[in-house]
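Below you'll find the structure I mean.
One protein chain is absent from this view; the other protein chains keep their places.
Now for subunit A:
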Amino acid sequence: MRPIKLMGHERSLTQVKYNREGDLIFSVAKDSTASIWYSSNGERLGTLEGHKGTLWSIDVDSETKFCATGSADLSIKLWTVENGICVYTWAAPTPVRRVSFSPDNKKLLSVTDQVMGQLGTILIYAVNYDGDYSNQKAEPILTIPTRPDSSKVTVAEFSQDGKYIIAGHEKGEISKYDASTGEYIQSVQAHGIHNEEQTVSVTDIQLAPEDGSYFITSSKDKCAVLIDLESFEILKVYKADAPMNTAAITPLKDYVILGGGQEARNVTTTSENQGKFEARFYHKIFEEDIGRVKGHFGPLNTIAVHPDGSGYTSGGEDGFIRVHTFDNSYTEFYYDVERTERAIAAGTT
């Protein structure tokens, strides 16, 4: 598996995303420029310039018409993918840690940081998608502040049907809100319970590619957890040996990919083989470590899987994006029990 190495950012990557078709990769880093790339050959389609601070998050709508970026410069910008023009800028009260489109592209979710005396908050903006898109409503249509009995929100996503918002918190809990009313529904302590780690903040949420009925969360507590959306029960726990910054579920195969590594501030004191700067593949069902992909020489900050399951992209603290296409061994690998199951299925049909 020889990756395409994209060297377009000057600082650590913060998020990478595929569009729905998987032909484009969107990336943001701590420098203030977002990039869009062709996933097939790694050629850069263009850059989105205009922010004045670290970019924490990027998302693209399901039709690849717009993309949104959230930045530490207290703004969210909406861009047209076609020509890379910034069509609108929302002002946020604090740095924006996460942006995400709703499945129907009508809403944009953002997570603002808990600094400068403000509470960490999920803000939902209406997106004027079809009309005059340079004319957007500046005020959020819904504000979900951090509940008093909870800790600061770190990441959030819409559920696939758009009914819920799932949020991850600093103290490892995952909570569910009604996306239309902002009403709190339930929460589960997903992290910080599998070991005795002290830092347990949730670092990523990604939905199951098949139907979004479950999702994976990663955390600094060195674990990733699979949770059912409706019941909010913990289905699986994947244990790693370093803080995890990102986790993704693969289509096609029953795997999950975790990324992370030694904390960035400790990196200079440890050598590459001790830093655990690898993408880790676990079997989704058996929770077993099945393989690792080396390459980055800093912790992995973000991983995205190609929607058709043919590869994945990782962005690291080292400032590089690595676009991987899976080898045959990836698709051909089956556990003994899976093989038996397939044999039975083949025999009966």
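To be clear about the criterion, a contact is a pair of C-beta atoms (placed from the backbone, for glycine too) under 8 Å apart; a residue touches a chain by one contact, two chains touch by 3 or more; residues count from 1.
Keep this in mind: contacts and distances are computed from a predicted model.
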Under which of the names "Ribonuclease P protein subunit p29", "Thioredoxin reductase 2, mitochondrial-like isoform X1", "Trafficking protein particle complex subunit" or "Eukaryotic translation initiation factor 3 subunit B" is the non-displayed chain listed in UniProt? "Eukaryotic translation initiation factor 3 subunit B"
Going by the contact rule already stated, which one of A:K222, A:K253, A:H296 or A:H324 would touch the omitted chain in the full complex? A:K222
Which of these, A:V87, A:A126, A:I141 or A:I285, touches the one chain of the complex that we don't see? A:I285
Based on the whole complex, identify which of A:S62, A:S134 or A:Q186 touches the chain you can't see. A:S62
Touching the unshown chain, subunit A contributes residues 62-63, 130, 161, 195-197, 210-211, 213, 222, 228, 235, 241, 254, 270-271, 273-274, 284-287, 335-338, 341
